[in-house]
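Can you read through this structure? Questions will come right after.
In this view, the complex is presented without one of its protein chains, the others remaining in place.
Right after this comes chain A.
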């Protein structure tokens, strides 16, 4: 049996998969499946997603994170994904995901901060000479404004690090998100529009993608693959956990939130 090649010229191999407009749930299912069932390293770039969608993390509470009434009124899909964080995505979002073996970089500890720091080396190269890029806590920023949000999932032998880049966004979309209870210190209570920035004000879209691929090529040997190569075999039994929330679940979240609010108000009056 041939042993799969995992390194070349001292660098780990990575499969580069380029998608355009793939639905975000499909992308998340792919990432989760590659994390759990593949032995290769993968870089997935999805240039925009077709439908505006809210994505919450594994423990995200809709009543705390979202303006649920608006989300239901405008029929915005809400997905719970297998990593953390909250984001609203659309065709102005560019996604870059790394799915890697722990031993691709033996000197890299597979914990959140080391992986985050490693990823920032790639984007530091992308933005060299273009903008004041840095990693602030878990965000990529230009100056002190966030343009990329990150989340991860780490198993015993592999990890996913995925980023949603704000190449552009609709101001009205930010109205679906509440100010989060847990926010990075550097946010300093700024509302969404004062906190984030558009990448399009700094770099053309195709230029960002090409520069990212070049930067990835300085850490890996790239092997472009067709989307068909990432499909699961028919025999695969893997069931991804990322899923679309049902309308009833969001309605229940509103009900629970209002019930808790009513109880808190009565308790306050009674005392």
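Following the convention adopted for this analysis, a contact is a pair of C-beta atoms (placed from the backbone, for glycine too) under 8 Å apart; a residue touches a chain by one contact, two chains touch by 3 or more; residues count from 1.
Criterion: contacts and distances are computed from a predicted model.
*Asks:* Which of the following names does UniProt give to the chain that is not shown: "Mic1 domain-containing protein", "Glycine cleavage system H protein", "Dolichol phosphate-mannose biosynthesis regulatory protein" or "ATP synthase mitochondrial F1 complex assembly factor 2"?
*Replies:* Spelling it out: the chain absent from the display is recorded in UniProt as "Glycine cleavage system H protein".
*Asks:* So which of A:72, A:108 or A:177 would be touching the chain we can't see?
*Replies:* Counting the whole complex, the residue in contact with the absent chain is A:108.
*Asks:* Touching the absent chain in the whole complex: find that residue among A:128, A:155, A:224 or A:266.
*Replies:* Among A:128, A:155, A:224 or A:266, only A:155 touches the chain that is not shown.
*Asks:* Mind listing the chain A residues that contact the chain we can't see here?
*Replies:* 57-59, 82-85, 106-109, 111-114, 138, 150-156, 182
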